[in-house]
Structure formats: C-alpha cells, structure tokens
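What you see is the complex with one protein chain gone and the rest in place.
Labels for the chains are A and B, by order of writing; each one numbers its residues from 1.
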Amino acid sequence: MGELLDGIRLYGRLVAARVRAQLQYRTSFALDLAGNFFISFLDFAAILVIFSNVPQLGGWSVAEVALLYGMSNLAFALTDFAVGELDQFPQQIRDGTFDQVLIRPRGTLFQVVTGNFQLRRLGKALQALLILGYALTALPIEWTVDRLLVFALAVPAGTVIFCSVWVVAICIVFWAVDGREAANAFTYGGQFFTQFPINIYDRWLRRFLAYAVPLAFVAYFPALYVLHKSDPLGLPAWLGLLSPLVALAAAVAAGAVWGGAVRHYRSAGG
Amino acid sequence: MTVAVPIIEFEDVHKDFVVHRKAGRLRRERTVVRAVDGLSFAVERGAIVGYIGPNGAGKSTTVKLLTGILVPSAGRVSVAGLIPAKQRITLARRIGAMFGQRVQLWWDLPLIDSFDLLRHIYRIPEERYRQNLTEFRELLELDPFLRTPVRQLSLGQRIRGEVVAAMLHDPEVVFLDEPTIGLDVVAKQRVREFLTAANRERGVTVMLTTHDLADIERLCSRILILDRGRLVYDGGLEALKARYGGERTLVVDLEESGPALRVTDARVTRVDGPRQWIAFDRERTNAARLAAEVASQAALRDLTVEEPDIEDVVRRIYAERQVGRT
Partner (left out) sequence: MIAALRADLEIARRGYARYAAYPVATLAGLFTNTLFGFMRGFVLLALFEQRSEIGGYDAAATLTYTWLTQALIATVFIWGWLDLAIRIRSGDIVTDLVRPIHPLRAALANDLGRSAYHAVFRGVPVLLVGALMFDLIAPAGPLEWFAFFVSAALAVVVSFAFRFLYNIPAFWLLDFRGIAVLAMILSSLFSGFVIPIAFFPDWLAAIAHATPFPAMVQIPIDIFVGAVRGPQIAVALAVQAAWAAGLLLLCRVCFALGVRRLVVQGG
C-alpha cells in the first residue's frame, strides 16, 4: 500500500514537473491546446457529414452516435494523456534510452509513460466533453441509479481498456522495432472503431476488435445500457455492467504482456 | 588476480545474441553472435577499474549484464551481493550508471529539478540528499547553471550534471561509459578529480570504459582488456606498458614515396605514400639514431615521435593474439 501511495506521489511530481516545463512557453502551449481542441472538431465533422445523408446509422441516431463518440473519445483523450508517450517508445528502444529505464529503481512501464507528458493532449478531452454534453442534452435518458453508475464508470473503464490495448500493441517493438505502425491499428484504430455502433461491422471484424480486443466495452455496451436500447445484435443488456471487470482483466493481461516483453528484451538483448 | 572482498563477480559468463542478417532480397540469415564468451573476473570493493576494448569486444554487453539490463545466457553475475538480472530494482538503488552521450536528465527541466525528481525516484533520505548535493555542487561548481534547463547546458556542464545524477543516491558501484568524451581539458580534469574524491572519501567502486589513456593513467588502479568477449589482460597500467607498450613510434615524412626503409633495431610498421611509421624499443635504440639512419637513405622532410597510447597497446595485444591463433 505504501508502495502504491509512493508511486502515486511520484506520478504527481512527474506530472507537475512537466507542467512547469511546458508552461515556460505559455503562448505556444495555449496555441497547442486550442489547436488540439479545434482539430478534434474537424474529426467530428466527418460524422456530421454522414448524418447529413442518412437519418440514422445502423439503427443509431446522430445523438446516440454522439454519445458513443463522446464516451469513446473522452476515454481515448485520457488514455492519450496517460500513456500517449508510448508513441515515442520505439525511439527509446532504437537509441538505447530504454536501458536507462532498466537501471532505475522503479517499474519500467511507469517510467516509460511518465517520460514526457503532453498537457496539450487534454485539448481533445475538452472537445469530447462538449460532444458528450450535446448527446446527453439531446437524448431523453431516464436516469436511474444503475444507469448513472454504468455511465460514471464507463469512461474510467474505457480509459483502462484503451491504455491496456496501447501497452499490449506497442510491445511489438520489443521484437520488431520497425513494426511500430502495426500498433496504430489497435490504438488509433481502436479509437475509430469505438466511435461507431459495432453492429455496423461485419461479424469477424467484431469478433476480433469488439470481443477478443474488448473494445465493445469502451462505449457500445455501456451506451446501450444507459440508453435502455435493445442491442441490434441481440446481446443481453447486463453486458453494460461488465466494463469495469473487463477493464481490470485487460489491465492484468497488459501488465503480463509488458512484463513478458521486457523479459524477452533483457534476454535477447537490445 | 585474487580479490579480498569482491563487489563485482563474473563467473564464466556467456551472452549470445541472435542476429538476423540480410541475405539476398527477402531471405534473412539467422546467426548467433557470442558477445561475451566465458568471461570471469572479480573486482574488489573500492577499486577504480578501466575497462577497455574495441567496439564490439563486449564492453557494453558486460556493463548491461552488471547493471541487470541484460540476462546472461550462462554463468553467474553478482554485484554488491545481488544477482542483477533477478534483483534489478533492489540493485538499482545501490548502483549508479552513466552511459556516455545519452541523457538521463530531463531535457527541458532545470538541473536542480532533475536532481529533485531523482531524489524521489531513488527515495533518497532528505538529509543525505541535502548533504550530497551541497558537496557535489561545490566539487563540480554547479551553482552557475543549477537553474538552467538541461537543453541549454554546454556539453561539459551537462556531463557534470550527469555524473552528479549517477552519484546522488550514494551508490556502492558506479559504471561510467566514456565519462570524459568530448570534454575540454579543464572539464575532463574536473570530472576526474570528482571521481577520485568519490572513490577515496566514499569508497565508491568505479568501473569505467574509455578511449582516453589519460583517464586510465590518472584514475585506474587496474585495467581489464577485452577482445571478442574474452578477457585478454588483467592487471596494472605499468605492467601493461612494460609488456606491450615499450615501443614508441617515429613518424617520418619523406620527400618522395618509396619502399619501406631499412632500419636497425626497429621496424617499419606502416607506409602511406611518403609517410612511414617506424616502431622502436627505447632500450635498444633512440629517435636520433633512427633519424640519422633514415636521412642517410632518403630525403627527410619532417619527423615526429609518438608515445604509445592505449589504443596502440590494445592493438598490439590483438595482433599478438591473432598470430597466436593461426
């Protein structure tokens, strides 16, 4: 427990140090934040273009898709903030800076993701919140305790799932450092996949990305539960309650894969 | 060499790498490279050991095995009574390391902030941290740039920062890879004095790799020389010089290119156009006599005498081993 608290405190210190460093350039930082904020709206524009042609997509209205989008993107923005530094990880393997991580008395994953926080990534979270706000006001949701609970837990659970996916995906570079782009299929691919109702994808793609990689638990199942909408795929509503458990399992699995990958790196040699 | 209280032990250690080499357009060949090949040595507490060898000799692999970055393929590694590969985090608190040009400080934070973060990462007790920092600041004259972001520091300033970063948590052993490379004479001297002081006053064991003979001469009580993952020399600098490095080299620039000169009690080791290198043993002849002999054979334009350097010594050892092999 003390160990955990100490880790959290150190995490806070590292974040604070990054904040201080990035605030040295106030204007540049403000521009970055605003840029990230507006850019993510162009991203949503694609969805609006789709709905300018059809009233609903796979049985989902624009406000319902906005709910999926908001939940998925808020989770993704938080993920990007927490572990987005993994995008730079292949470089650490390539230039040998990962070795320095290995000679410090802290967990390796902890050190890698705290390497260089980018605060501007929070600009994306702001946009996701706004879209989520729109969806919640546009949708006639009857809030009950269980729905509120599912909704409140969905974003943290989704964040943990996305983080786990990101960690597992980037492990490919321990074997093939040039293969890093394949990780994008699951990270940015996961972001894309979860923005839309999964019933529009074909069966095997769903099996792969929605269940094997448990992306359906990021937004789809929780959103169905909150909306009290019956699943076009005919799956039971209680799946929406499982997101936190799935997130926990994903985190444990990701930890194991990362541990195994580091062991492989240390015996095969960097 | 027998060692009273070994802090570093290597017992018949092997480390193999699998390398995929391109063979043709698509085919790749799988070869096993033996980076460390049955290496054994021990280092006593409080020593400063120079660790030398050409690129690819297995130096950095050895250091990675000692710091727990890599797991040995076979053999036993022990540092400060711990097994690095298995007790990485416990060991990390008790050793320090600095890998040449790689930055371990936070690039856009002031130096002092980097130190402060390290204090928390290593959980250095407040009191110890304060004492150490005060002492190091003085020894390495850090005060003028303590609040400057690392990216704005000169190389010399940054390296001084890096050395401190490796020592703040009172490590028992430090591994330094080329700690003085690229530094000017003054900065080199300062780093060397700092290491000597740390060794003398704190009993820190130091293991360093270097290409700089002066580093070895000023710092090291013992030298390990590595070739192809094996130890080829283990002993003092003087003994090494006496055994391999007795030779100096007379470099002569002639007016015209020609065949190798014929000289007595010496030998031409290299010919490059009008320039020739003549190696000689101080005890058997001298530069003046050789120069006269050269002048009698060809028109001499210029000459210099080169002292043996560590590279040279090492090259000679390798040459000798090559002969031994065939």
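Here, contacts are C-beta pairs under 8 Å (C-beta built on N, C-alpha and C of every residue); 3 or more make two chains touch, one makes a residue touch a chain.
Just so it is clear, the model here is predicted, and its values are computed rather than measured.
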{"item": "Among shown chains, those touching the left-out chain", "value": "A"}
{"item": "Touch with the omitted chain, as defined above, among A:151, A:174 or A:193", "value": "A:193"}
{"item": "Listed residues A:7, A:35, A:236 or A:260, member touching the removed chain", "value": "A:35"}
{"item": "Missing-partner contacts on subunit A, residue numbers", "value": "25, 28, 31-32, 35, 39, 42-43, 45-46, 49-50, 52-58, 172, 176, 178-182, 184-185, 189, 192-193, 196, 200-202, 205, 209"}
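Assume only the chains that are shown with their structure count from here on.
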{"item": "For subunit A paired with subunit B, centre-to-centre distance based on mean C-alpha positions, whole Å", "value": "45"}
{"item": "Complex contact set, residues of subunit B against subunit A", "value": "15, 17-18, 35, 61, 64, 67-71, 73, 85, 88-90, 92-93, 95, 97, 99, 102-104, 106, 108-109, 113, 117, 120-123, 149"}
{"item": "Footprint of subunit B on subunit A - complex, ascending", "value": "6, 9-10, 13-14, 17, 20-21, 24, 95-97, 99-100, 102-106, 263, 266-270"}
